[in-house]
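Notes follow the structure.
All protein chains but one are shown in place.
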Amino acid sequence: MMNRWRVLKRLLPLMAGMALLLSACGRDDLSTLSPQGPVAQKQFDLMTLSISIMALVVVVVFAICIYVLIRFRRRKGDNTIPKQVEGNHTLEIIWTVVPIILLLILGVPTINTVFGLSKDYSKDPEAVQVTVTSHQYWWEFEYPEYGIKTAQELIVPTGRKIQFKLASGDVTHAFWIPSIGGKIDTNAGLGTTNKLYLEFPNEGVFRGKCAELCGPSHALMDFKAKAVNQASFDRWVAAMKAPVAMPADEKVKAAFESKCLTCHAIGETNAGSAAPNLTGVGSRLTVGGILYNDEKSVEENLKDWISHAQTIKPGNQMPDVSTNVKYGPGKGTTATGLTEEELDGIAKYLAGQKLEY
Amino acid sequence: MSAHDHQLDGHLPHEPEKATLEGRNKILGFWLFLGAETVLFGTLFAAFIALRHQTLDGPTPDHLFELPMVFAATMILLVSSLASVFAVQALHQHKVKQMIVWLIITILLGLSFLGLEIYEFNTYVSEGHKLTTSAFSSSFYTLVGFHGAHVAFGVLWIGLLIAQIFKKGLTVVTAPKIYVSAIYWHFIDVVWVFIFTVVYLMGKVG
Amino acid sequence: MAAHAHTVKRYRGLMDWLTTVDHKKIGILYLIAGGLFFLVGGLEAILIRIQLIKPMNNFVGADTFNQLITMHGTTMIFLAAMPMLFALMNAVIPLQIGARDVAFPFLNSLGFWTFFAGGVLLNISWFAGDIPDAGWTSYVPLAGPTYGGGHGVDYYLMGLQIAGIGTLIGGINFMATIINMRAPGMSFMRMPMFTWTIFITSALIVFAFPVLTVGLVALTFDRLFQANFFETGNGGNAVLWEHIFWVFGHPEVYILILPAFGVISEVISTFSRKRLFGYSSMVFATVLIAFLGFMVWAHHMFTTGLGPVANGLFSIATMLIAVPTGVKIFNWLFTLWGGSISFTSASLFAIGFIPTFVMGGVTGVMLAVAPADFQYHDTYFVVAHFHYVIVGGLIFGIFSGLHYWWPKMFGRMLNEKLGKATFWTFFIGFHLTFFIQHFLGLIGMPRRVWTYLPGQGFDTMNAVSTVGAFLMGIGTIIFVVNVIVSAANKKPVADDPWEDGRSLEWSIPSPPPEYNFKQLPLVRSYDAWWNEKQKRQRRNAAGRAGRTDPYAFAIDPSARHEHRIVRSGAGLHVRPSGRCHRRARRHLWQHVLPLRVRRSRLPHRA
């Protein structure tokens, strides 16, 4: 009943997939298949090794399967009773031992890499220390050595080890920069803080994601990791520490201070960790991690965000500025907390918060 | 249960609990249930062990626990276990009255254990050690409370079985129930051995 | 379903079904309930896929999406897959071991109704508007009192607690049944493979479900009584929940797959007309998988931060499971080898199972490589892995088993044409949906995302995946049509409708009478019914008058239930050591396996 053609057809999805694999490895700044650093590279090497072994296993099984189905299918009217075989020692030993060997080949480098990637550079003066705190639904990056805090956009120097210490401010999230290396949970509470080191040999921007279900906007909890050269990094640190001017317009300033700085911090004003530090928002690549500033201008994105943050990121913690209407297209309305004028002023002011580095 | 297993050939066999397939099924099934109970209590123990140092501002174990009281509770339960052994012996000798006496002793000891535990919990709560105090207190009350609930259930169950014996007498139907309840009772004792070791004694040690 | 009219002798009507303690009817109840929940879970899956068909879609909102995945995962695993397995075990196990019922018929019915109540309670949440949304794993703190407001998660906790107790009862019942109720002569090493896998599955249930019970109690206490098990602010520990969930959760996935392994063993052997290859190594592999299954839970927690020692240990332990599983795969292939394979719907599903499951299994081994799992974890690669083993494994297995045992359960054949249409639409739809998800994961798509930004390379693959899901839906609908058509068909079915049946259930009428076996069978070998048929055929061929009585191999017709136990006591005896059964070749595995079977002391009839 099943002829050769049908058998081939079964393989079609596999072949289509293989073709896809060859043609599309995803974006260079996002895919685990185009590693951009030694950590991701080591993981990728293990992935290739395991895929090769698995391909071998799959090919052997498929080959036997197809052969058997063609060779031993029942012909019409065939009523012979096949020989009733109980088993076969040699064969059974073969298919016990061969997988064990394959697993040994896979297991040894696995153990090596497990220990290799768990190295701790927190005492290494050459390494940059970063404390990551995750929040529903944004990322906070603190550089304890430099006394600065930023959000959504991680800036790191190339060529140095970056040692992360990760914890969560609320629920469990997971910190993941696929093309640089993955991934570690950020746990809530003391006693379960995690460590992870990464390296960024190339300059560039890499996409980061939250990889643990953390609420409605888990899907949108993106961040960026921007690797710059050491000189540029130093300039950025200096710029982050420079004083920040408040909005010139008094009305805007008053609104900004009373309605925004209750949670946010900018420059040396430090309101703690309730919301992203806004120092240098204007030069970030995105607003809120997902509104790309190369698709729309920063100012427009800021306006969108400030006026309906809840529509953009359902359930995030920036509520009372936009209305508290349930999200969904059209459901969020423009800000009620700010007048049109204040909104424009604040957006313009924030868009102007650019750092030179 | 089918009708023909009430009496085998008119007289009770030596081990009436194992005389019928139903009885043997019951015993086997009950042992499997105890395997599940082992894992159940094991998980509670694991949670307790993981959280036992998380006392926050609440009382710590070595302040809280009073060994004499725990020792008394331990003795009560141990003796009650012996009583239920004797009950099963009486069952095997078909001495129904003796069996009932031992069962009643078992129950009474179980009740006094419960009384002691309630008194103990009461004292702790008055010392500021409530379910909500800390992770330690939550896991303590859940573990010890689960055990207490098992004792309470055992008391109730054996009580009902006594009533049934009075009504129906010792038969191949009632015997497995008595036997199984005795095994249950020992199991509760075994769990208690670990509770006094892990919770109380180790709590004192630190 | 009117087809089961014949299973009842005297009464009919609703009350009979509500109060029945007959394992065959309870099996049908499980099938109806599990089947309905499968449709519900499938509908949820379709909604998930529609939401993900294109970037920034707004078909359902973020909240609803999280509710959908949570309910889909929970419903499918606890309310669809497990009950359908319970359906098969209820329908088949007592027949396969030659028993008149299970060990505890009343508990059997209690277990069903408890499961059903739990399932209904869980789904009431849809109507109450407070729906669990923290994933089927309900990780804290998201599912805890502080961040999981409302009562959604409470439905999850209560529903699973109640359903879980029903499952535990079932597990104990089937363990006791298989240990104590086997027909005379059926030693452990003569048990059909399906019976073996159910035995081991039941053991897994008995030892894994209490862990879940405690986890659910602890989280309930946290949520309802302000306890602090997982409240990180008050000294609790969120990682503890992950451990508890997975100590249960990993054995749970083998609870799902082992019965499917059993079904495949039966079906492959029947439709290739060959004895199961390497029976004793199959048994040993099953036991080993179950045992190892308890030692690998932390492979779901590689990224939790347990440290290199734990990650290394659990990596290796997990990989080891590939070895016994591989033994099974190759044994199936070599059962087919040299056989005479006929392609019925049942055997198509079984044959489709093998390559599909292997693909899911090998991605499992890839996930077991801890450093690489840092990349795979919580991405669509994992989603692809587990749907390959669950849908491509377990659901294929259930479909196979249903097509195979349908005539025995209902006394009606399923239509073969429709059956094959079910297979091909479901099979193609399945691979279309899930194959591509491997790549989605690899190129950076996390799982449990309600939407995704355009321009990340996810768009086409997601669209393809959704199309596949619809095909699976069509396949399922064809199956439902088939059921209805077969119910309308009045043609009775032979005792052994596939003609190549090998185990005892095929020696009695379809559907079996209430008491199953008129006379209790005397089992002289593995594949008892097949060997009996062969013997008769040889006798016929030799020109002697063949015995046509289908009960020719039953023991003394006057044997009463009670007697047989006494008489068979010695024959069933299993001891830790001793001689192997006379006919079974001394097998490699038997040197390791503790269960050696002593030769039956029963009088052999010529």
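In this document, chain identifiers A, B and C correspond to the written order of the chains, with residue numbering beginning at 1 in each.
Keep in mind that, in the parts below, a residue touches a chain if its C-beta (ideal position, glycine included) is under 8 Å from a C-beta of that chain, and two chains touch if they have at least 3 such contacts.
Here is the rule we use: contacts and distances are computed from a predicted model.
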Looking at what's absent rather than what's present, what does UniProt name the missing chain, "Molybdopterin synthase catalytic subunit", "Simple sugar transport system permease protein", "tRNA 2-thiouridine synthesizing protein C" or "Cytochrome C oxidase subunit IV family protein"?
"Cytochrome C oxidase subunit IV family protein"
Write out, one label after another, the shown chains that touch the chain missing from the document.
A, B, C
Pick from C:R190, C:R223, C:H243 or C:R275: which residue touches the chain that isn't shown?
C:H243
Touching the absent chain when the full complex is considered, from C:L258, C:L306, C:M359 or C:V382:
C:L306
Residues of subunit A in contact with the chain that isn't shown?
191-192
Those residues of subunit C that touch the unshown chain are 175, 179-180, 203, 206-207, 211, 237, 239-240, 243, 247, 294-295, 298, 305-307, 310, 565-566, 568-570, 572-574, 576
Provide the residue numbers of subunit B that touch the chain removed from this figure.
13-15, 18-19, 24-25, 28, 31-32, 34-39, 41-43, 45-47, 49-50, 67, 71, 74-75, 78, 81-82, 85-86, 89, 92, 183, 186-187, 189-190, 193-194, 196-198, 201-202, 204-206
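Here is the rule we go by: only the chains that are shown with their structure count from here on.
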Taking each chain's centre as its mean C-alpha position, how far apart are subunit A and subunit C in Å?
35
Where in subunit C do residues touch two or more of the other chains?
236-237
Please give the residue numbers of subunit B that touch subunit C in the complex, ascending.
2, 4-5, 20-21, 24-25, 28-29, 32-33, 35-37, 39-40, 43-44, 46-47, 50-51, 54-56, 131-139, 142
Contact residues on subunit C for subunit B in the complex?
103-104, 168, 172-173, 175-176, 179-181, 206-211, 213-215, 217-218, 221-222, 225-229, 231, 234-237, 240, 244, 247, 561-562, 565
Subunit C - residues contacting subunit A, complex
58, 61-63, 66, 134-135, 139-142, 147, 232-233, 236-239, 272-275, 277-281, 303-305, 307-308, 311-312, 315-316, 319-320, 322-323, 326-327, 329-331, 333-334, 336-343, 348, 351, 354-355, 358-359, 362-363, 365-366, 369-372, 374-375, 377-379, 427-428, 431-432, 435-436, 438-439, 442-444, 446, 448-453, 456-457, 461, 534, 584-585, 587-588
